[in-house]
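Okay, so here's the structure we're looking at.
All protein chains but one are shown at their positions in the complex.
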Amino acid sequence: MGKGRMETFFDGVLAIIITIMVLEMKVPHGDNIGALYPLLPVVLSYVLSFVYLGIYWNNHHHMLHTTREVTGSMLWANLHLLFWLSLVPFTTAWMGENHFARLPAAVYGFVLLMAAIAYFILQQRIIAAQGEDSLLKKAIGSDWKGRLSPVLYVAAVIVAFAAPWISIGIYVLVALLWLVPDRRIERALAHDGRQP
Amino acid sequence: MGKGRMETFFDGVLAIIITIMVLEMKVPHGDNIGALYPLLPVVLSYVLSFVYLGIYWNNHHHMLHTTREVTGSMLWANLHLLFWLSLVPFTTAWMGENHFARLPAAVYGFVLLMAAIAYFILQQRIIAAQGEDSLLKKAIGSDWKGRLSPVLYVAAVIVAFAAPWISIGIYVLVALLWLVPDRRIERALAHDGRQP
Amino acid sequence: MGKGRMETFFDGVLAIIITIMVLEMKVPHGDNIGALYPLLPVVLSYVLSFVYLGIYWNNHHHMLHTTREVTGSMLWANLHLLFWLSLVPFTTAWMGENHFARLPAAVYGFVLLMAAIAYFILQQRIIAAQGEDSLLKKAIGSDWKGRLSPVLYVAAVIVAFAAPWISIGIYVLVALLWLVPDRRIERALAHDGRQP
Partner (left out) sequence: MGKGRMETFFDGVLAIIITIMVLEMKVPHGDNIGALYPLLPVVLSYVLSFVYLGIYWNNHHHMLHTTREVTGSMLWANLHLLFWLSLVPFTTAWMGENHFARLPAAVYGFVLLMAAIAYFILQQRIIAAQGEDSLLKKAIGSDWKGRLSPVLYVAAVIVAFAAPWISIGIYVLVALLWLVPDRRIERALAHDGRQP
């Protein structure tokens, strides 16, 4: 089965997720600067989540470049990932409206953790389907970012109950970690003599 | 007429349906665990509907693999299916917010029933267009799942007025029934010597 | 310029329009049949608009089959059509919530009228680009449906101020008119020896 429709569906859902987050930014009633002030944490949450979803889209894009066929289990692993990502607008709005309070900050991290696990499962499904010589396996190498992120999320979730701002700092850190261009897959594809 | 645009449109609408269900999860006002508690039935309804829509997307994906051309009647059968699926966010939210009360649980099942019938009609339109040697007809075989589901939905709708929780159990059961990988179409395509 | 991206964009916007109409169906607070009753006109409006948007999608699909290239003016004519269609969820909800009152019924018809005109303009842009031997021009022939519909919309808008139910009847009539399969374009393409 071709990967086209799976890519399209992922992109479609992600595009909607990324956009409906804005719907949670309720238009303020006043027209002065004071009316914008309570929106600040909402906007900051939005920026953070926008970057996370952008990273997911980018990485998903790259990961699927290493494969051509998709199996039934990949389709479900993909839907599973989308399920957790679809909760991001909810946790983003909850965290923003409560000014980064403890429980919302923890739940925000929990959903990021589950999304990271879902991404890992999808990655494993693709590697398994590619067999011994998996191009994706070579491409991700030690996958230290993929292994470190869940650990950091777990730490952030726990810390949130004591000091939610440290959790936010960790979320920002993980995002920066991934924003640094990652040429692994591009390099592996080039090395393989395949045009990405 | 090529099937591309029909697939794309189905995927587009389904992606939106699946995502706007989250919009129905109203962000709670408090920031403590008590604020999350009333969301529990809403989240459970969301998970159930997410799985159902995932199944529809998966099966639609497979079904269209057996055909290349689409006719005008297929386009309308497709829109008819989308109409019933588009009501799922509404019934999901209503059922969740009323903690699986009788009428909402029955209406939820009614919409699932109509979607199943609409799917069946689309399937018949494709088989009819493929003529005698319909690959899809061979692929679905006795179609026992497709025949059993509507019966179970009808039962669930009736039972809902007495014991809505049994109806929910039936909805979960039907979802599990379909989640079990179904290799019929993949097998038929392979048997036919066609790459899916 | 290829037509692919114009088709995709039209489908994307239409898919969203068709789906957000459901968002206007506010989930009722009660869980009994009385809670559903006020939704009836909203649901009826939704069904009517769903059919209209389905017809537009279908016809747009057929119309673009006659062309391969798109020009800048077609892109804008396409956006213009999308603008009017994007107002349909608004007029649908307004008409439904006011139980088919006079002004909402008239405004509903006005937006349908403007969409019909926008569709006509897009059609003319395509015919103009195809030159003398326009396949689309042959395909639509006298275009009696395309000419009759605006007249009926104008009548319905005027009548709405006296008897809105007659206007609704006219909207249903026009929808039925278009639902009757229209093989003009398919026939013209076949006649032309081109596979649609």
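Going in written order, the chains are labelled A, B and C, and every chain counts its residues from 1.
We take it that a residue touches a chain if its C-beta (ideal position, glycine included) is under 8 Å from a C-beta of that chain, and two chains touch if they have at least 3 such contacts.
This one's a predicted model, so the numbers in the text were calculated from it and none came from an experiment.
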Chain not shown, its touching partners among those shown: A, C
Options C:Leu79, C:Ile117, C:Ala155 or C:Val172, residue touching the unrepresented chain: C:Leu79
Chain not shown, touching residues in chain A: 7-8, 11-12, 14-16, 18-20, 22-23, 25, 27-29, 31-33, 36, 47, 50, 54, 57-58, 61, 65, 181, 183, 186, 196
For chain C, residues in touch with the removed chain: 1, 5, 8-9, 12-13, 15-17, 20, 23-24, 72-73, 75-76, 79, 82-83, 86-87, 89-90, 93-94, 97-98, 101-104, 107
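Just so it is clear, only the chains that are shown with their structure count from here on.
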Rotation in the CA alignment of chain B with chain C, degrees, nearest 5: 90
Chain whose Cα centroid lies at the greatest distance from that of chain C: A
Distance from the mean Cα position of chain C to that of chain A, given in whole angstrom: 37
CA centroid of chain A to CA centroid of chain B, Å: 26
Numbers and ranges of chain B residues touching at least 2 other chains: 8, 12, 15-16, 20, 23
